[in-house]
Every structure is written in C-alpha cells, then in structure tokens.
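Report on one structure; see the data block that follows.
A single protein chain has been removed from this complex, and every other one stays in its place.
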Amino acid sequence: MITRPPLSQLGLSTGKKARLNRILFQHGLRNGTALFLPYDQGLEHGPRDFFANPEAGDPKYIAKLAQRGGFNGIAIQIGLAEKFYWDYAGEVPLILKLNGKTDIPSDAAALSPLNATVDEAVRLGADAVGYTLYVGTPAQEADFEQYRKVRADAQRLGMPLIVWAYPRGEAIEAKGGKDSFYAVDYAARTASELGADVVKVNFPQPEKRSGVKREYDREFESQEAIDAVVRSANRTLVLVSGGTRAGDEAMYDKARQSMEAGATGLIFGRNVWQRKYDESLRFIERLQEILAKYPTP
Amino acid sequence: MITRPPLSQLGLSTGKKARLNRILFQHGLRNGTALFLPYDQGLEHGPRDFFANPEAGDPKYIAKLAQRGGFNGIAIQIGLAEKFYWDYAGEVPLILKLNGKTDIPSDAAALSPLNATVDEAVRLGADAVGYTLYVGTPAQEADFEQYRKVRADAQRLGMPLIVWAYPRGEAIEAKGGKDSFYAVDYAARTASELGADVVKVNFPQPEKRSGVKREYDREFESQEAIDAVVRSANRTLVLVSGGTRAGDEAMYDKARQSMEAGATGLIFGRNVWQRKYDESLRFIERLQEILAKYPTP
Amino acid sequence: MITRPPLSQLGLSTGKKARLNRILFQHGLRNGTALFLPYDQGLEHGPRDFFANPEAGDPKYIAKLAQRGGFNGIAIQIGLAEKFYWDYAGEVPLILKLNGKTDIPSDAAALSPLNATVDEAVRLGADAVGYTLYVGTPAQEADFEQYRKVRADAQRLGMPLIVWAYPRGEAIEAKGGKDSFYAVDYAARTASELGADVVKVNFPQPEKRSGVKREYDREFESQEAIDAVVRSANRTLVLVSGGTRAGDEAMYDKARQSMEAGATGLIFGRNVWQRKYDESLRFIERLQEILAKYPTP
Amino acid sequence: MITRPPLSQLGLSTGKKARLNRILFQHGLRNGTALFLPYDQGLEHGPRDFFANPEAGDPKYIAKLAQRGGFNGIAIQIGLAEKFYWDYAGEVPLILKLNGKTDIPSDAAALSPLNATVDEAVRLGADAVGYTLYVGTPAQEADFEQYRKVRADAQRLGMPLIVWAYPRGEAIEAKGGKDSFYAVDYAARTASELGADVVKVNFPQPEKRSGVKREYDREFESQEAIDAVVRSANRTLVLVSGGTRAGDEAMYDKARQSMEAGATGLIFGRNVWQRKYDESLRFIERLQEILAKYPTP
Partner (left out) sequence: MITRPPLSQLGLSTGKKARLNRILFQHGLRNGTALFLPYDQGLEHGPRDFFANPEAGDPKYIAKLAQRGGFNGIAIQIGLAEKFYWDYAGEVPLILKLNGKTDIPSDAAALSPLNATVDEAVRLGADAVGYTLYVGTPAQEADFEQYRKVRADAQRLGMPLIVWAYPRGEAIEAKGGKDSFYAVDYAARTASELGADVVKVNFPQPEKRSGVKREYDREFESQEAIDAVVRSANRTLVLVSGGTRAGDEAMYDKARQSMEAGATGLIFGRNVWQRKYDESLRFIERLQEILAKYPTP
C-alpha cells in the first residue's frame, strides 16, 4: 500500500514546493517518483571507485549518463558543479551536496564538514541541496549545529533539503552497526524530527541485531523493516540508497520493497556507473520500470 | 498550601505575559494550571518508544490526542512542527523544543545541541520555547553559553522559556544520580538563577543519597522534597515530569504532591501515549481532576 | 595607613565614575567604603547553602536584608535580577553577576561561563557588573578571551567592572592553593593588569606555603600579606571576601586588617545570611562600624 | 597526448579567467604553461633551508631570480609580500600564500592556519592565492571549513585559487605515506571536488604500496601514475612540485612526464634556489625548454 504523502501535505514553503515539483514531476518519469545519481565518491572514497570503469572518473561521462538515463537529479560537490554542470544546466536537476569528506582519517567520531552553502546552490541553479548527517556520531553536537544552519538557510531560500541520514561512529558500531534496522529506523526519524524534506537511507538489515535496543532484537521481515522506516520518516520523503555494488536482482528486490513501503525513490551511484555505459542504461531502465508502478496518486 | 506566584509578580515582559496567559488561562482547564504533552522521544530515544503503541509514531495521532485531551501545549521539534502543526495551528499551543539529541553516543558529557531558534518559534506561531539544560554536565560551559543566547532571544521576542532542567553527566552519576533530591533541587535552582520562566523537573527521589552533599544525606518525605524543589525555583513556574512509564496510581500521587507543593502543572509523554487512545484520554482526565483542585487564586 | 586612591585618579570614564560614585557615596555609609551582599550561592553551590537558614533561599528575604542592612550593593545572577530586583529597583544598587556555574562537574580546569551581558545589566538598571576570573586555571585562554569582551562592553557602556579574582584549578592546587598569599597576590595583580575597576579577593593566608614560588616561601604577618595584595592591585579598588562562614571575631579582624591595608570594602554573603535575620543585622552593623573608620579622604 | 583543458572550458568567472590568463599567457613562456617559484620555506622549515645558499635567505635575491628567470609567479607569505613585493609589483605575478605553519610541533594532525585573506591578496595586487589543504589529516573538518571560506572569498573576488594538495597526517602515514600514488591521486581529486582552480601535487610514487587501498596495490609505471593523477584533477589545472632537492636529470624526467600527462606546469623552490645564482638560471632554462614543448593549443 502506497503511503507516500502528496507535496501539498508536507507544510512546504512555496519555493521548496516549486523545486520539489520540478524534480518529481518535470524530470525522470514525471510521476512523483525519483531516481537520483550521486557522484561524490571521488571525494568520499577517492578515485579508487573509478578503477572498475575508468571512464566514470570523468564527470562529463557521468553528466551524460544522468541526462540520457533520465535521472531526476545528480548530486555532486561544489567543485564539479562549478566546472561541469554549466554544460548541462537545466537539463538534469542539480542537487548540490553541501558537505563531504575523505575516508582517510578515522571514522570513530565521524563528521562531514561543509564545503558549500545553500546560497551557492542558488547561484548554481540547483533544485535541492544534500547534507550528510552522521546519526549517532560522538560528534553529534557539531553535526546538529552545522545542520541547523543549513536547514535554516534552505528554509530562507526555499531550497529542498535532502538529508543523507547515515548512522555512523563508534557508538553505532557497538549498537548493531550502520545498516541495522535499529540504526536506519532511528536515522530516518532523526531526519524527520530535524526538518529534512527528503531523507536518504540505506536499506535496513533487520538481521543485524548484535547490540541493538531490546525492541529491535527479534525477527523482522525486510519488508516490515523498510515499512517501519518509511513510517518513522512520516512526512519526510524517503529515498533508498544502493550502497556498495551488489547483485542486480537483489537490488531490484530492495527497490521494489522500498517503493511498496511508500518510498519516493532510489538513489544509486556505484551500482549504476561501475559498469559499462550500455549496461548502466539497461540497469537504470529496470529501476525505472519498478518506479513506474508506484506513481504518486 | 499553594505557593504558586501569580503571573503579575514574575517580572515578565508584556509578550511573555501575553503568551503565558494564553497557555495557562485560555487552554486546558483555564485555571492557571497546565498539562503539557512532550513528543520529542522519537529523537531522544528513537522509534523504539513507539513499539508499545505503534500509532503513537504518527505525529498526526499525537496532535489529535493533544487537541481532544485538552492539553495546554504540545512540545515538539522543528521538523514535526513544520510538517504537522499547521493542521492544528492555534488549536493547541505549540512549545517549540529548541534543542535535542539522540541517545546513541555517550552521555558522560551530555549536551543537547540547538536544532531551532526562538525566531523560528515566532514564525511558527509558538507560545513558548523549550530548552534542555543538562545541569552538572562536564559540558556545562558550552551548555550555559548556548542557553544564554536562547534566553536573550526569548527575552527580545517576548517568548516564554521553559527549561527542561535535567541533572546529567558523569559527575551527577557520582553524586546521587539524576533523580536524587540533591540533583533535582540544584537543577530547579539553576534554572531559576539563569532566568527560566518555567522549569520542568523530574519528581525528586530523596532516598537516592549515595554520593549526595551532606545536607541531603538524611531522610526526607517525598512531599518535603518536592516542596523544597518548588521553593528553590521561587518565581520560576514548575512543571513536574512523568518520566518513564510507571504505575498510574503512583503517577497520580506524584501529581498531587507536586500541585500541593505549588507546581503549576504536569508534563507527561510516554505515560500518556504508550497506551491505547481511549485509555490515554481516561488517564488525562484523571490528571486534570487533580489539576482542577489547584487553581491559581 | 590608608592608601585607597580617590575615584578621580583611576582613569575612569564618565559613566563608570558616575556609577561608582553612586555606589560608594550615595549608598551604605556614603563615605567611599562599601559593603556588598553576594547572593549567587544558589547557583555556585546549590540550595544546600540555604539549609542553615531556609528563609535565605528566598530572594525576597535577601533583598529586604540588603535594603535594611544598608548595603552598597547586591550581586545576583540574571534570573533573580529579572524576577526580584524590580521590587527594590533603585533602593539598593544592583551588581549583575555576569558569569557563574554549578560546582557539580570537576573544577580542575575551572571556567565560569557567561550567563548575561553588560547590555542586560544596563537594561536592568545595574550600577556595576561582576565577573569571576579563575586566575591560573588551565582554561585561562578561554577565560581571558571571555573576560576581554566583558571588559570592552563595560568600557563602552560606562559600567564599572568588579572582578571576582579567584585562584583556581589544578595548577593552583599544586602551588599553594587558592587562598595562599602567593595565589591571592597574583590574582589581585592579574585583575589590575587586565583592567578591573574593582577586584574581589579572598583574604590571603601566608601560612599556606607548600608549592608556592620561592619569594612567598617565608613567614609573613597577615597584615603584611593583605598590604601587599592591595598594593599589587594599585589603582584597582579592593574588596575582601568573607568566604565560608567562620567565627565572627576572626571576621572582624580580617575586615579591620583589610581596611587598614587600603581596601575599599567588604563582600560578605554566607557569613551574613546563614544566621537569623536579627543576628544578620547585628553582624552587618559591626562591619559598618569598622568601615566607618576608613573613609575615603 | 596533451589533455590540458583550455581556460574557456573551466567554468571560470570573468575575474578568475582574466587573472589566470595573465599568469599563463602574459608571463613566462606565454604559451599556457607555467613555472612557479614558491618561497615560504623560511616559515615552513625555518632558515635552515637557506644554509645551502645563504643569499637565498634574502627575499630580494629571490625576487630578482623570479624576475630574471621568467617565472610565471612567485608564491610568498603576507609578510614578505608586504615588505618586498612592492619593488617588483607587476613584473612577476604574485601568488599570495594564504596559510602556512612552522614544522616545529607534531604533524600528526596537520592543519595549516590562515595568515592572510583573499581581500589582502587583492590589496597587494596578487594574481592568485595559494592554500595548503592537508588531505587526509585528522584535522580534516577544520581544514575543509577554513578552506571553504577561502574558496568562497576567491569566488567573490574573481581570484584564482591554487590548492597545495598535500596528503598529510598520521592516517596517511599508515596508508602508503604522503607521496604514494594512492595519496597523491586522492589529493588531486579532493582539490577538484572542492573547487580548486589549480592544484599543486607532488609527483606520485607508485612503488609506495604499504598500506594503500587494494586498487593501488599493484605495479604502475610512473607515467601511468601521473596520467591518472591529472585525470583525477579533471578540469582543475595541475602543477607538479619539485619537493626536496634531488638530482637534476631525475627532475627533468618528472617534469617531462608531468607535462606529457597534461599538467599545466611546475612549481620548484629548493631545487631552484639551493644552488648558485647562475646554476639556478641554467636549471630554470632547462625546465622551460621542457615546458615549451607543451603549449596549450
């Protein structure tokens, strides 16, 4: 049963509604669902992510893929946005990813520093901004503080705010890990309580139960888990992430379960571009077939 | 003996008096007492708090409960306020909870980061703001500094400031714990010295004496303890919190003792909504019967 | 021999001189000496300080005592100033204590966070502001930084600045402790070098010599010690503090020696109000008899 | 094959393009390549770097060398820029190096503090600013935050931003070290993702494989490595650094391979001035012969 709320019920300002409407109804399948292409792995993991398909190291290649593949948006850092997006400006919505970091130093007290501002997103013609919130990190205070300013700027400028709600840090590791149902469910709720318009979550893994809170320490179907996560997000729209590259059929299953649960869409990066161009397009097409079955009424 | 001071003696600015008057005399029992519904547990503890009554995970359910139950206010974070309060705007006073955190990382040096501002509370039509001050935390300097700005903004905008005065952190653990009479009494006084208009405290437990200061290390009746706490708060109005769900009769007792001591009201969350809807309404009714006996003269 | 400098030689701005003149010559004995009543122990130590005389927990009781006792000023935190001072506004000078903290967490790197601003002191009609500087604390950098802004604001607004110069922190403990002659002398000088108008010191204890610098490691009379401290403060006026409650005769002796050394006055809290009302008034009277012998020429 | 992109494709603002054009086409070989002279070693390592050729300790000597040698720019700290550049203003482009530090304290969590601003660079007539980003440092959050403001200022003022992308800190030491192909490749990409106009890298050493990520743990030719680094930088122009003084032929080889890979130029300091004046000029000439073969089409 689709529980996805219509834009008109989300308490959005005019600017946010205009931009979300553009992303969801004037790009991609134009049916209220969304498929996003994240491309900040060059910063988050380094160029090693491009070794599987060296062409993918070139932002121009990715921009073309986003355009041809009919994505609802491409999420990139300020540097690539300034140097590459002007070629494709307006053709694919830009989600300016505002924070990001390398994975070189320790992640024990993870915090993703700000690399750009909402004002810069406006200048570049972005239709949304992205912020990585490391839910549960020991650096939570600094993260919430940084996030709050971004949220307020997004509110002031009518810019939709997509929160990458990532459980992370040593306390999460001790309580089930970053993909446990407990962690993902808490992350979705946190984003919602803190005012995200859209939240990106990893698909929850209810079988990861070591160290989780009592309530999560029993058997759950994966559909039950993703249903709960979408409910915890309530009026915050949900995107489900692909994560590290995995088997395609497993991916399609998760996509289907996510949409069934009321998610708004998918955000797949390495699963898309760590293969040949044509294979990428075929993979995208399969995802879109799934999305097509879950239009916003 | 009721020692609750009238609003006219609290040194309030016009705006603060107008808003407190609205909460205390134009909602709920309209007799100067108050019953508040806090609903930030989704952030503070995660969705696990909703497993006892899954419907309670939906903010719409809670808003309806607050409205039907005749609460004097509902305390929520910015995200829920923006997405849900517009449905009920004006019908139930909004207390925008300005800070909050997850309980995932260590609480040894607890600090509750700011997630919204007093200006945003004004924009959303709130009648008060809430701030959690972790009295005794090793992060005291940062907490006082953050609090000071909130207090000054509340003063500037005529917005009543409700302080959740929570003893917390490793030093408190070593000195009797967060619910000891020593800790709660000190917390109430701290809120008062620092300019809270209203202070929310837990019901003091005088039997928790291990590590407390000499003066508190003898037997006290629970009525004596709550009397002292309300006196320590002097012209700061006192709300007594329900805390984790407990037996109903014990709850009514504490409520009665609190009002007897001169408290202004009660703030009960999980005790209210971790049960079926109708049971919740019955529980609320019982609390209101108690409040009805202690009108502000 | 009185070495107390006249106001005209202190390089004061017009506003500072006007306000100090009001405190020293239009209140109390009106002879250039001063007796202050500090009342922030509810924050600094908690309500336990009021157990000896529970009435003293009520700020109204204290305000009345200050007024009847003919004090030159009452030093309180913002919360009490806002809620209680309006009853007595103008009758007793208000010293708004700008910073303060609880004594719950460790004092090893003591820092007293700011709870109010000089601008708020002006709004409340204060005649001076108070700042606790923890001389020698490992948090010295943050303390000096915070102090500097207060000093500059006080300069800008013509508000006299009284520095509670308290040696504190683990390094002080290792070098003679907070009341050693070494520590108190250094504290007085520090306040003077950093631009305090008035400095509050504890009475120095020259017999505390363990760990002090070579120069202080010999016998000194207590009169010699307080003489030196007042000299170190040079054109910064000196107030000597009562500290924890002690025998009355010992108190009078210290008061006399302080005034003999050129101090401007005394600041006594617990010694005053940790006894019955009438006893308090008698104690005050005795202190005033001492002050009367040391008018500013 | 030259893959160096033309200025017109870099998404540059007018001011940035004007200044980069001045550096690349109106100084040095005027063919789109660049040879820069960095002279901040007096701060980064101390005067010991001048012991090999004491004359080089005199900034006047260096400025003359830059002018006679036909450099495209000289990179210095604010102090030397203010006291020496006015003699040569306009004759050699100034790159104001904005941050820098001594090498005295530990480098485990390296961070290079800001010593000047982009506004000061404008005041001094600079044609670019330089910023050292310690990629992978545990102080990454502070570094990115500081960098972000510099980038935004450079954008606002149309000032080209050259990032010294230096892998550094204890995590880098554990993952192949600062000159490993892994580290240099990641650094180049980081600068590009974060919006550098030009990035300065050390020549990568693919044989440093201990602790590097799996993808880098095989044999690479040095040409392959520098090719990859330039690709990772994509539309960020690449400068290759000389590093500590080494054999001249080895230097020429690296220079050639760098230009072959599509780098824009070279930045050589100690290799240039840690020898006699005439030798320096001969060495420069050889480098320019290499650059002459790789004009921007």
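A, B, C and D label the chains in the order they appear, each numbered from 1.
The definition used in the following text is that a residue touches a chain if its C-beta (ideal position, glycine included) is under 8 Å from a C-beta of that chain, and two chains touch if they have at least 3 such contacts.
Quick caveat, the model's predicted, so the values are computed rather than measured.
Partner chains of the missing chain, restricted to those shown and counted over the full complex, are C, D.
One of C:65, C:128, C:172 or C:201 touches the chain omitted from the figure, and that residue is C:172. Within the set D:102, D:210 or D:244, the residue that contacts the chain not displayed is D:102. When the omitted chain is restored, the residue from C:22, C:64 or C:231 that touches it is C:231.
Annotation: of D:10, D:66, D:80 or D:95, D:80 touches the absent chain (contact as defined above).
Touching the missing chain, out of C:144, C:252 or C:277, is residue C:144.
Mapped onto subunit D, the interface with the missing chain covers residues 40, 42-43, 46-48, 51, 57-59, 77-80, 82-86, 100-102, 104-106, 111, 113-117, 120, 142. For subunit C, the residues in touch with the chain missing from this view are 10-11, 135-138, 140-142, 144-145, 148, 151-152, 167, 169, 171-172, 175, 182, 185-186, 189-196, 213-216, 228, 231-232, 234-236.
Just so we're on the same page, only the chains that are shown with their structure count from here on.
Path length between subunit C and subunit D in the touching-chain graph (shortest route): 3. Chain centres here are Cα means. That of subunit A falls 57 Å from that of subunit C. In subunit A, the residues that reach two or more other chains under the touch definition are 142. Taken pairwise by the contact criterion, the protein chains link up end to end in a single open path, with no chain closing the loop. Those chain pairs judged to touch are A-B, A-D, B-C.
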